[in-house]
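Notes follow once the structure below has been shown.
Missing here is one protein chain; the remaining ones are kept as they sit in the complex.
Up next is subunit A:
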């Protein structure tokens, strides 16, 4: 396995964890992460992503499966011997220690002398662009600065893996973007394998090389951001990541690459089958994202009546009521006033391309 500078691979091998009550926290999770990758663990709260992070860090011993860092199975190692750096959601800086002491804490635990510790802390504080803060206490720093310190502290121990637990949740929006860029820059510089736990899909899609989507303790999909967004494998991924229109229908004919679906809304469209095979005559849910729909002038697509139009800045979202009474949203780039549609106008809609409509077997 080719590794970037310092980045070690991380394998989560068939990890299952049960709570003492017997409930499953995570079930049979398999992740094969290459050295130097940024991975996002994405899912709603309670999906098991934090449990998985704590298993990798060693705070929780999984019921089954293995964690392999580099070539080492680390299951028997306690957290303090795994060399896994963690940035906590609330940063967890030691409030009674100076910034320099916080950053040097891990080095002190390794028995490194004070002069070296201070030099190294200063180097890391320069790396995170806080060179003048060494003597301050954590509470004298802003949230963004505290996060940089937490990052410097985690990097100080030269961890083989860096884990970030909801790193941007506590930051306001503008600062969040700055910190996302900052962390990506630092990750590039250090080449350290990084795992970000988040419930924020934009964060996951923008930061990560690959995204693992979790739901109810199960891995729904593990792929690149464009895989996740454009080629979702499950209905959950399609609906959780981005917004989508769910349109029920019946399969007319299907092969491995294309399925003809008669929508309840009253049209036959070609969709991409997300599951390996769709049974003819079976009920499916077709997901089409609002930005993947277009107005058509001919008789293709399905008919509807314009309800409300919401100008959202760069885009305009129209709400269309289809023949079966369900609502469909279509999002269009805003080009002058020509796209203003009157409420009650009859329109026809069709997906931009067959590959942009995903058909999933309907679950009852």
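As a convention for this text, a residue touches a chain if its C-beta (ideal position, glycine included) is under 8 Å from a C-beta of that chain, and two chains touch if they have at least 3 such contacts; residues count from 1.
In the analysis below, contacts and distances are computed from a predicted model.
Not shown: a single chain whose UniProt protein name, out of "NADH-quinone oxidoreductase subunit M", "Glycolate oxidase iron-sulfur subunit", "Transcriptional regulator" or "ABC transporter permease", is "ABC transporter permease". Taking the complete complex into account, A:157 is the one of A:157, A:275 or A:347 that touches the chain left out. Here the missing chain is touched by one residue of A:109, A:189 or A:279, and it is A:109. Summarising the interface, subunit A meets the missing chain with residues 57-59, 78-86, 88, 90, 92-97, 105-106, 108-110, 137, 139, 153-154, 156-157.
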